[in-house]
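The complex appears here minus one protein chain, its other protein chains still in place.
Chain lettering (A, B and C) follows the sequence in which the chains are written, and residue indices restart at 1 in each chain.
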Amino acid sequence: MRFFRDYLVPRIIQYIVVIFCGITAVFFIPRLTGQNPVLEMIAQIQSQGSTLDPTAVESLMETLKELYGLKGTLFQQYITTWKRVFALDFGPSFFQFPTPVSELLKTYLPWTIGLFATSTLISWILGNILGGIAGYFSRKNWSKIIDALIMIIRPIPHYIFGIIVLILFAYVWQLFPVGGMMLGRRTVLNWRFIMTILRYSFLPAMTLVILGGAVWFQQMKLLVQNVKREDYVQYAQTGGVKERFIIYRYVLRNAMLPQITQLALALGQVFSGVLIVEMVFSYPGIGLLLYRGVTRGDYNLVMGITVLSILTITTAVLILDLFYPLFDPRIRHK
Amino acid sequence: MNGLIEVEQLQTFYVLEYLGKKKTIKAVNDVTLSIPENVIYGIAGESGCGKTTLLKALFASIEPPLQLFGGKVSYLIKNNFIDALSLNGKEKRELRWSYISYIPQGSMSVFNPVKKLKVTYLDFLESHVRGKAGRELLSLARQHLEQLGLSPQVLDAFPHQLSGGMRQRIAIALSALLKPQVILADEPTTALDVVAQRAVLQLMRDIQQEIKNTIVLVTHDMGIHANITTCMAIMYAGKIVEVGPTQEIFSNPLHPYTKFLIHSLPRIGDKMPKKSVPGAPPSLLNPPSGCPFHPRCPEISDFCQDKVPDLNNSTQNHKVACWLRRESCDCNS
Amino acid sequence: MGVLKDLFKDYRFAVGFILICFLSFLAVASFFSPYDPIEWLQVPRDKAPSWSIILGTNSKGQDVFWEATFAIRNSLIIALIAGLISRVIAVLVGFIAGYKGSIYDRVLMGITDGLLVIPLFLILVLVAMLLREALTLVSTGLLLAFFGWAWDARTIRSQVLSLREREFTLTSVLSGNGTLSLVSKEYLPLTIPLIFSTLINNIAWAIGMEIVLAILGLVSLDIPTLGTTLQWAINYQAMLLGHWWWILTPVILTILLLVALYWFSISVSEYLDPRMRIQRIGAK
Partner (left out) sequence: MTAILKARNLTKIYSLGGLFSRTKITAVDRVSFSVQPAEIFTLAGESGCGKTTARMILGFEYPTAGELLYENQNLVELRDKKAWFKKVQAVFQNPFETFNPLRKVEDYFFETIQNFRLDKSMKKAEELIEEKLQAVGLSLCDIAGKYPGELSGGQLQRASIARSLLTNPSLLIADEPVSMVDASLRMSVVNLFRKMSDSFRVSVIYITHDLATAYYISDRIAIMFRGNIVEIGPVDQVLENPKHPYTKLLIESIPQPDPQIPEKVPIKILEEKEEYLRKGCKFSGRCPEVQNICKQQIPEDISLNGTVVKCHLYQK
């Protein structure tokens, strides 16, 4: 039971605290900027030429405040925000009035989750195994070549790399569709539908796997080169233990541990990468939704996406933290 | 009387190349040694005298930056000598642990931290013993531990759950698992406290008596040599300065450095003022000319500086490398 | 100069250094640009690159080459502001959490981990959305600085934690050094390489993030930066209309700049790595 109290309870408390701080930050930061989205909205409407008499402006102001959850004192607004978070209802979206934000999110979120989960997993596994092998045989030529290649890919940001892939594969070689996939009402699970999903999600997934994989490759290579010098690896080598055992049971097995914590810490950034790549390829996920919401100044939608992302990421981090003891007995058995 | 391992004029130096400058450290500088069978052979010397490098050469694991500059190390296997340093990777790997095994200095991180000790034992066994199932090998390991007076359920624990002393004894038991002809131990007890050290030495003595093999024990602590080794060699600046039965070396030390090593350390019950060796330890980068000890030797004479003394018999098997001992050697013992 | 000679032995430093010099030369060249960075229709539109107009012209009627020089300069300004200010925050948080420990450590690290886990990108977007047009170069830099320190504060803290355990900390305290002189005399020389490499990585991150903000239309679009030039190119369907030179210029410049910065930082931080410096002292 000590393990439960020592390891789990602090993690769960941290999970709740982070969500609380996240939501509070999302609540306060916009208000700190001193900008009032309602005035912004009215200015936008008036700039489009329709003149409103003062009473209409007054009532519009009231309804907008209501929709934005800006009614009453700061504390009341804070409470309404939390009510919205728990009910997962973020009010109506503006650029697709009156559909509620939660409706939009319900249709677009599964796509992002699918892309995010598969690409992160593939890039993590691929990057670690390749990095591990390259790290172990670091003197061989092929590992030096891959290293040089990765050195070029690693610094390129998601958006730029996405653009290059898009230009090459969609425009120049025309292998993949340029635009995004339109979401039909019914998602019927037949073979043709799955093929279209694959065709549309291949480029974004490839971009994410390459970029993510490069990061994991480099970190794993460095870790393996350090673990190779550890006493227990040298001792196993002096003991004439088969090389196969040494690579998998000693080197990769130990070098993998810090990579799990690193994955948990980097999830926030990886998720941002996913959103950016979705914008480049107009992949029908919440990244695209974000792009449209931002360009049209739809606060409710952006607020909803932010809150939802915080919940997804912190839950994913908690799950990863709970998995970690399975791999590291030093935590399980104090 | 040729021994189990023969070392002839061995020269292994570290070649360090840094920003264009090449530096060679003469760690083992022309050493000739014969390690007999069924004995605990001690190698004494301070840090930086090359004893660990000599051990690496004995274990035939010479990897860059350490390079062989001359001489031979040969193992006696089924009574014919084979040149250990010219073995290829596969042959070396087979000999490891079945013919020659190794006890590490600190056992802090010698075992795979994320696996139970029994998995590490199985790794060693499966790499050398063919045709036996895992369960059989495991019972072999448990039996081996019981024989040595260690509780077998230790195998079900993780390394971090055991104390330093216990981990070191598991490492020693592991080194004797396949009953090798030779076990090399590099300062096995430095990291331990006196009581745990006594248990470790006790275990090594039991193993040697049971398998009747040779344990080469390297340590700077003369007390341990007196306590456990049968014969020993003393190294200084990459060379052997004195070699012989432990009884003789302690009762009648010949080389001035050996005298210092034995008499300069304090003992409970003896308040006599003790003086340490004057001067500073020699640099292996450019060792002093002639006898390496001459800059610090109280009984120095003129030709000590120019000619390197070789090992010369003072009595039947008690040799010393010192010019003064040559002439005035009355060999009355 | 001996230092440069040693560094140039490493091909990554050579490539990185030369590229950085070339790009900063371009940035400086922007001061001598014959064209005004913001004015439209200064040159005939949509001309393909030719000898007289090296990189051709864009649909806004501007010379792509001179626009690019402004773009590099402005992006570098934003990135430098973001990088330097976030270093100050990261070093402060890292050293206080690492050295003071106990409550400071728990509180500061709680905030940092919180910031790490939350997708900062989204909060950044939220704030930028509200500031909308008011985002000049400096305010974008400050915004990026405010969100860019969490990751490095964590790495700096772990290094300070390990330094605190080392015995020379005790010697220094016993020699009468207060916390400030201890940190500056004992820890800074050992952490400078880490701070330097995190600075370069942060600059690269800031450049990448500025591009995304521009694509989202959250920075004022008339100030030319690598992001805004790319945004205009995409808006005017440069790719579809075949004006490849307009869209590729910012993309390739960004890649060159980021690869150069990355290689430069890797080789320099390896050279400054304490273990290497100790060896160099030994080899003297």
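Definition applied: a residue touches a chain if its C-beta (ideal position, glycine included) is under 8 Å from a C-beta of that chain, and two chains touch if they have at least 3 such contacts.
The structure displayed is predicted, hence computed values, not measured ones.
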{"item": "Residue of C:Val88, C:Leu170 or C:Ile252 in touch with the missing chain, whole complex considered", "value": "C:Leu170"}
{"item": "Sole residue of B:Glu17, B:Asp83 or B:Asp193 that reaches the chain not shown, by the stated touch rule", "value": "B:Asp193"}
{"item": "Identified contact with the non-displayed chain, of B:Leu85, B:Ile211, B:Val277 or B:Ile300", "value": "B:Val277"}
{"item": "Residue of B:Ala141, B:Met166, B:Ala185 or B:Val320 in touch with the missing chain, whole complex considered", "value": "B:Met166"}
{"item": "Interface residues of subunit B (partner: the chain not displayed)", "value": "46-48, 162-163, 165-166, 193-199, 201-202, 205, 220-228, 246-247, 250-251, 257, 260-262, 264-269, 271, 273-277, 280-281"}
{"item": "Subunit C residues that touch the omitted chain in the full complex", "value": "166-168, 170-178, 185-186, 189-190, 274, 277-278, 281-282"}
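In this text, only the chains that are shown with their structure count from here on.
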{"item": "Approximate Å spacing (C-alpha centroids) for the pair subunit A, subunit C", "value": "22"}
{"item": "Cα-centroid distance, subunit B relative to subunit C, in whole angstrom", "value": "54"}
{"item": "Subunit A to subunit C touching residues, read off their complex", "value": "14, 17-18, 21-22, 25-26, 29-30, 33, 35, 37, 40, 151-152, 154-160, 163-164, 167, 171, 265, 267-269, 271-272, 275-276, 279, 290-291, 294-295, 297, 299, 302-303, 305-306, 309-310, 313-314, 317"}
{"item": "Touching residues (chain side subunit B, partner subunit A) in the complex", "value": "59, 61, 92-98, 101-102, 104, 106, 108-116, 119-120, 123-124, 126-128, 158, 160-161, 174"}
{"item": "Residues of subunit A touching subunit B in the complex", "value": "230-232, 235-236, 238-242, 245, 249-250, 253-254, 257, 327-330, 333"}
